[in-house]
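Okay, here's the structure, questions in a sec.
Missing here: one protein chain of the complex. Every other protein chain is in place.
Our next item is chain A:
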Amino acid sequence: MLTYVIRRILIAIPVLLGITIINFVIINLAPGNPVDMYMTPDTPPELLELRKEQLGLNDPIIVQYIKWLGQLLSGNLGYSFSTSESVGSIIGERLGQTMLLGFCALLLGLLIALPIGIMSAVKQNSKFDYVMTGLSFVGTSIPQFFLGLVCIYIFAVNLGWLPVGGTETLGGGGGIGDRILHIVLPAVALAVGIAGRKVRYIRASMLDVLKQDYLRTARAKGVREFFVTNKHALRNALIPVITVVGMEIPLLFGGAVIVEQLFQWPGIGQLTIQSIMSRDYSTIMGLNLVAAIIVLSANLLTDIFYSVADPRIKYH
């Protein structure tokens, strides 16, 4: 197991390097540079040139990349081109918010999907099953921003139950209750899609397990149907679901960009848009690297977790 993990990490290194190289090339293909953003008709050209020199923008791309990589190896993601803050600390501040939102959305999505998926499988081909399978398609097909807008329209604007956006009421003082109220709508906007995808996986996985002989054995032993379904079957049905939860992580980053922008949630999705708008290359590079590391670690963790949950699976 340990050798497997080490090998996976070793494979991940060239993958990450490749990602940074591609990012670097793409970003440097961009017409215009961050210095142009400060340009006003009366900025002396010498000043711009000086700033460019300071940021190292006059070096060839390869030199710039190697410098960046060298800094990275000493744990430094560089400094933001637009605010001069350390990229590592800007991302650090924002990452917590995105993780919090992503975690709530994932949890909510699973809480919706689990009972529905189980019931659909147990009552296969019933009316409930058909309606829920149909609804799960609606869940995966509704764009997050449209769902978010509809939620804002109904629950924030018309009913006034929930806030329109942000993480807490301006001025603060609302406490934990206020923060929870703020996270509900963005989390729902993300969770509906997750739930839609998961319902079908859980249902299919549960159907597979329900056919197994050990369930017949359990029933023959006199185990009550409730426990047969919710203990014996569910535990085994959840194993394949672990993998698909891992698959949600990259999707959550994508969703975060849209949902954070819509709900003014100060996470890394919103930061991505801001950095792109201000051509803040160093922040964009840092964001992509951090997100890629998270995606790769999530994949690895999923595989490890999978083999722990199901001893029949062996990795070499």
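General remarks:
Basically, contacts are C-beta pairs under 8 Å (C-beta built on N, C-alpha and C of every residue); 3 or more make two chains touch, one makes a residue touch a chain; residues count from 1.
Methods note: contacts and distances are computed from a predicted model.
The unshown chain of the complex is recorded in UniProt as "Peptide ABC transporter permease", chosen from "Electron transfer flavoprotein subunit beta", "Carbon monoxide dehydrogenase subunit G", "Heme exporter protein B" or "Peptide ABC transporter permease". Looking at A:5, A:19, A:48 or A:181, the residue that reaches the missing chain in the full complex is A:19. Only one of A:164, A:215, A:242 or A:301 touches the chain withheld from this view, namely A:164. The omitted chain makes contact with chain A at the following residues, 11-12, 14-16, 18-19, 22-23, 26-27, 29-30, 134, 137-138, 140-146, 149-150, 152-153, 157-158, 164, 250-251, 253-255, 257-258, 261-262, 272-273, 276, 284, 287-288, 291-292, 295-296, 299.
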